[in-house]
Structures are given as structure tokens and as C-alpha cells.
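Yeah, one chain of the complex is gone here, protein chain that is, but the others are all in their spots.
Our next item is chain A:
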Amino acid sequence: MQPDSSTALDDKGLDLTELDLKIVSLISIGKHPTSGRARRAEQDGRAVELGMVLAEATGDKQNLTVIHAGDSQLEAQQAALRSYAGMGLGAVRVLQMRDSADAINPLSEYLYKHAPDIILTGVHAESGESSGMVPYLLGEALGWPVVPRIANIVSIKNGVAEILQALPRGQRRALAVRLPFIASVDNAAPAPRQSAFGPASRALMDQKVSQSDVDGVRNAWSELPARKRPKRLKVVKAKTGAARLKAATAKPQGAGGKVMKEQSAAEQAQAIFDLLLEEGVLR
């Protein structure tokens, strides 16, 4: 197991001063779980936090652009967007579109035009479809790799970022990813800094009108609060405390599957390809 390196940035004092790094964090309107009110979304807040840390490490906070595609005219939404700005952003760029429209087109057009190096998003939104598809659809549109559920970006050297990906039970996987890429930020990433009222209320809502299509599919749906699913009880037949602890902390043993470490990259790719064919993902 790798050590948790969520504090690695502070320890090493990540220094990117030589880099001309353009970072974009995408934000959405969150929804508070008990009150249902609009708020700063937890994961998107982390995407902004990580973006801010990277931009601060380059020595120029302007290297981070925070973008929201949606309708910033509505009061509650405006307040939520401002609560991101309260983290110390001078401005939030809003790709202004109707609330019912699909955000993918305006976003991918904008991102294609401005060509940042890193795009950070949450894993999935707290309201609406909450499908978690935005990073993938953007990745497809831009032709960029997508790194899901990252916990931190440890370093960036020679156009390659060293990333810690969050795995269940506090485990991390170290990845090396060439820029540019899209990453979704997991709850395991450092929590977003406090939002302060003064900077929030003074931040610029930099609106750009954008063309977008009405999301016909989604508008046909009606939204209901999610029901809690019953939890499957896990019966642990352990005799000793140590065994119980082991059962509680063990990795789920996936049936089947195999670990391919020794084989060549081509063989590994072939194995994945075969599996995807077998599962009917690729046709």
C-alpha cells in the first residue's frame, strides 16, 4: 500500500515556477444533502482547491481559470458560484446558457479553443443527472486522456504529471500522465479552503454567451429525491478480533480476473481489448 500523500504538496513545496501551465477547473452548482439548497459542490470545490494549489505553485494565480457552464442569473446559483470565488478567485467564467441546456458542447468548444494543460472536474454533480459523464464526454470531444478520481497531483516535469489516484480504503495508485489531460477529483483530495464573503461578493462573474442545444432527453425526465437502498448485511463468521479486523479491511476479492505485470504492453492491451469485446463494450 502506498502512503497517503495528500500532504505531499506541502511537504515538498511543489515548485512549478518555470512552467507555463494553464489549468481549468470546472464547477457546478452543488446541492446540500439535508437542505437541498444550492451550494459549492464538495468535489468541484476540491477541483478548484487543487487548481489553486497548482496555479500558486507556478507563481501566477491567473494560470487557473474556473469555469461554470450554466445559468448564473438565478440568485441561488449566483450565490453558489460566488462561494467558489470566495476561496480567493478574482473571477468565475460563466458560459451562459439556459439551465435546461446540455453543457458539453459549449464546454468542449471553449476548452478546444483555449487549450489548457489540465482540466479538473468533480467525479459527478450533486444534482441534475449526476451521471459523472462530463469528464469522459469532454475527453472524447478533445481526444484527451481522462484520469478518474485523483487525490493529488504530486509533480509535473517534462510534460508529465505524477498523479495519485484514489482507490478504496485510503489506498493510492501512482500514475504518470502526459499533459494535457482531464482528471476528476475524488473526495480523498484535500478539502477546499474556506470561502470568504468579501472576495466572494467582489468577484467578477465573467459571462460569455454561448450556443447550446436543449438537452431533450433530460428534459423529458422528472426528478425525484433518491431513495436509500437497503444495505446488504455482510455476515462475518470470524472467531477472533484479528480475523474480524481482517474481514473488515480486506480488499474485496474480485472473482476471476488476472494481474498482468510481467507481460509486454501489447499483450496487456490485447487482454483488455479482448475483455471489452467479451463484455460487449466494444463491438
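As a working rule, a residue touches a chain if its C-beta (ideal position, glycine included) is under 8 Å from a C-beta of that chain, and two chains touch if they have at least 3 such contacts; residues count from 1.
The criterion applied here is as follows: contacts and distances are computed from a predicted model.
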Protein name as given in UniProt for the chain not displayed, "Nitrate reductase", "Fe-S oxidoreductase", "ABC transporter" or "Formate dehydrogenase": "Fe-S oxidoreductase"
Selected from A:R39, A:H68, A:R93 or A:R172 as touching the chain missing from the view: A:R39
From A:Y112, A:F197 or A:W221, residue that would touch the chain that is not displayed: A:F197
Which residue of A:M87, A:L107, A:V123 or A:V185 touches the chain not shown here: A:M87
Residues from chain A at the interface with the omitted partner, ascending: 32, 34-35, 37, 39, 83, 86-88, 193-199, 201
